[in-house]
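One protein chain is absent from this view; the other protein chains keep their places.
This part shows subunit A:
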Amino acid sequence: MTAEVEETIKRIQSQKGVQGIIIVNAEGIPIKSTLDNSSTVQYAGNVHQLLMKARGMVRDIDPQNDLTFLRVRSKKNEIMIAPGKEMYAFLFRIQKPKQM
């Protein structure tokens, strides 16, 4: 793995609140991940389907359009998904509670 890529991933990972990064190929099989295997597999499977749906929706409404970024915010955390041509990366982030 080239050093730049490694470094980039590390940089994002070190941001506040980021719990993990997963890089996944077009079929949803994880390539690289900073989380443990079972979580990775689980996330990859679930997110893949969501991404397919979102992308399909965007292109259905306007075929010239394409999905650039998808953010899923939940009560406890946030998942950011960025699709590419052949692979997707997504980032899993836990929102630190501001109140004590």
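Just so we're on the same page, contacts are C-beta pairs under 8 Å (C-beta built on N, C-alpha and C of every residue); 3 or more make two chains touch, one makes a residue touch a chain; residues count from 1.
In the analysis below, contacts and distances are computed from a predicted model.
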Absent chain [UniProt protein name; select from "Dynein axonemal intermediate chain 3", "Guanine nucleotide binding protein (G protein), beta 5a", "Cytochrome c domain-containing protein" or "Myotubularin related protein 7a"]: "Dynein axonemal intermediate chain 3"
Where the missing chain touches subunit A, by residue: 1-2, 4-5, 8-9, 12, 15-18, 23, 25, 27-32, 41, 44-45, 68-69, 71, 73, 75, 78, 80, 82, 84-87, 89, 91, 93, 95, 97-100
